[in-house]
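Shown here: the complex without one of its protein chains, the others still in place.
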Amino acid sequence: MTYLLIHEGEDREYLLAAGETLETDLGVLEVPDDPEPGQIVETHLDEPFTVRELRGPDLFNHLERTGAPMMPRDIGIVVGKTGLQSGDRVLDAGTGTGVLAAYLARMGVTVTTYERDPEFADVARENMAMAGVEDRVDVRSGDVTEAVDALAETDFDVVTLDTGDAAAVVERAPELLVPGGFLAVYSPFVEQAREAIQTARDAGLRDAETLETIQRALDVSDRGTRPSTRGVGHTGYLTFARNP
Amino acid sequence: MTYLLIHEGEDREYLLAAGETLETDLGVLEVPDDPEPGQIVETHLDEPFTVRELRGPDLFNHLERTGAPMMPRDIGIVVGKTGLQSGDRVLDAGTGTGVLAAYLARMGVTVTTYERDPEFADVARENMAMAGVEDRVDVRSGDVTEAVDALAETDFDVVTLDTGDAAAVVERAPELLVPGGFLAVYSPFVEQAREAIQTARDAGLRDAETLETIQRALDVSDRGTRPSTRGVGHTGYLTFARNP
Amino acid sequence: MTYLLIHEGEDREYLLAAGETLETDLGVLEVPDDPEPGQIVETHLDEPFTVRELRGPDLFNHLERTGAPMMPRDIGIVVGKTGLQSGDRVLDAGTGTGVLAAYLARMGVTVTTYERDPEFADVARENMAMAGVEDRVDVRSGDVTEAVDALAETDFDVVTLDTGDAAAVVERAPELLVPGGFLAVYSPFVEQAREAIQTARDAGLRDAETLETIQRALDVSDRGTRPSTRGVGHTGYLTFARNP
Partner (left out) sequence: MTYLLIHEGEDREYLLAAGETLETDLGVLEVPDDPEPGQIVETHLDEPFTVRELRGPDLFNHLERTGAPMMPRDIGIVVGKTGLQSGDRVLDAGTGTGVLAAYLARMGVTVTTYERDPEFADVARENMAMAGVEDRVDVRSGDVTEAVDALAETDFDVVTLDTGDAAAVVERAPELLVPGGFLAVYSPFVEQAREAIQTARDAGLRDAETLETIQRALDVSDRGTRPSTRGVGHTGYLTFARNP
């Protein structure tokens, strides 16, 4: 099992397995075989680290990246708009770093995910082990568009797509989804979002909508309250549609 | 078990239990004892309804409301930012319609939720049964701020608050949360959000941030693509913080 | 000269010329030949109207519309980003209701504006008279794209475009503009905005940027402060570029 070890000064954080040893610039850190959340573990240089249970945002912050992973807020919006729940079967592509797949698996979802790049798929498999969900996420190295015929025999509750050629899967979504199942497509560009929603409508899916999310932090200080002057940029459009 | 029955013309939708009978203006609708998703059920006037499995957005659309429930996108952002996962224990207040509690329970989360109004609490209990999560959600009729001493003996993974006096619980959050556990506060007004984040910081929680979410639909037609001219209004600020 | 006459109850507002007589449901209203702002004028039924000087937002609210005029905030952003100033010469198309042209003329700008529909051009001319700027705005009935060769002999300080085929003028902008002069293009749709900025860049204009503006009202009440729950929708993208 994996834990987050966080230095008292909050300047170092590591994801580590029970029993693992790590050499850090603050000394050698040995994780106990059965650590308790809240327990203090000291390095051989007496630097204190607190043990924490692993949660979704830690995966976003610490998994090895093979690209820009979907942000926790966008993962959350996918969960909220599709009602993802324990026991669901999800078809996902492309895997990338695997943060979305790991989040879903930790909710009790079974995920079949496709990653075109074999080396990225290997990293994703290691990430799933780190996230403790290797038994719930099947990372397949390959092109999901070529696998659609075979996949159509399974009933998926939700299909999540974050690939440049999502439309090729969207047009087959009615064969892949259970009645009432949801499609969610993440598209950085307007043109992709347009193609996704038009393909979803043409395929007979209902309630198709493309959403854009702008999120800003509120700065709260003694001087007063205001939206952050730093600004928050665009991540991606999210297109949702539902199988009749 | 509850199912969504949806009329072919998409003009009627009902949440109904297996075996339930409903008189509608399209005729009497009898749900089979063990319906299959996708199955067509006809009323005695031969009007066809399709059976669908229930999903989170159906709860938002069909549970009996005792106030404005949190929207699926905001529920999702809470899930994404706190990494809610199967097996988590959540303390929630106020229950309201119970859509947040039901969403979380369907992810395998165990929820203890407080609702001050006893009649609203009764409605929420019925809603939990409708959502199939009555064994995972303990709806308590009462004031959470008076129960904090007793609750502090349980370790919660996440505390979610949507009440006018959230600050009284926020200041006790370190006693209520596991190490690394998250606080999430929903506040319609700036002043409440300001109080929530300041109380969270004063209580020693870290990574405190208040987020505002603006979400817009993209209109896609033959004329072109543009953000909706209808606009999407403010729902609430979400404040997050983490127990060290 | 035109004045705004506003009923004490703020339920009626009329744009009227000095000396004009209007029959209203509150009685006959006779505007004096030389009214003073703030003066009260009573109808023959003793209903009091206050005389106000005309300002830009009154034009937006009261000119006869032949389509959706550019909103005051968008007119303002055009003024701010191009630095429109007294003495400027502006080429504008399409005129539409003429609110932009009237605003600019009231700043001391000389405007040549093209409207393809001859009837709309007639309405715009009447609107310019109502706004008191008929000597500063030359409303031409015709297609600006066919007039570019002739227009290129004039030096314009700013070119403002709000037409479906703006790109045909954008590509000639370097011939139309003084050194350092600005182009401003209003585009409801993404595809038009994309074409505008790409054409501007290809034509050798510099500092090209397309901006989207989201504007929300703040609701301030005894309950607290929050962004409006009503939302404010999209109007149009504004693309700016500058002649070297």
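Letters A, B and C mark the chains as written, and numbering starts fresh at 1 in each.
One rule holds in what follows: a residue touches a chain if its C-beta (ideal position, glycine included) is under 8 Å from a C-beta of that chain, and two chains touch if they have at least 3 such contacts.
Predicted model only: the values in this text are computed from it and were never measured.
*Asks:* One chain is left out of this view; which of A:T24, A:S141 or A:T225 touches it in the full complex?
*Replies:* A:T225
*Asks:* Out of C:T43, C:T82 or C:N127, point to the residue that touches the absent chain in the complete complex.
*Replies:* Candidates C:T43, C:T82 or C:N127; residue touching the omitted chain: C:T82.
*Asks:* Among A:D74, A:E115 or A:E212, which one is in touch with the chain left out?
*Replies:* A:E212
*Asks:* Please output the residues of subunit A touching the missing chain, sorted low to high.
*Replies:* Interface with the chain not displayed, on the subunit A side: 188-192, 212, 214, 216, 223-235.
*Asks:* In the full complex, which bits of subunit C touch the chain not displayed? Write them out.
*Replies:* 4, 6, 10, 37-38, 50-53, 55-59, 71-86, 103, 106-108, 157, 178-180, 182, 190, 193-194, 197-198, 206, 209-218, 220, 225, 227, 237, 244
What we mean here is this: only the chains that are shown with their structure count from here on.
*Asks:* Averaging over Cα atoms per chain, report the distance between subunit A and subunit B in Å.
*Replies:* The separation of the two C-alpha centroids amounts to 21 Å.
*Asks:* Can you give the whole-Å distance between the Cα centres of subunit A and subunit C?
*Replies:* Taking the average C-alpha coordinate of subunit A and of subunit C, the gap between them is 47 Å.
*Asks:* In subunit B, what residues contact two or more other chains?
*Replies:* In subunit B, residues 190, 212, 214, 216, 225, 227 touch at least two other chains, as defined above.
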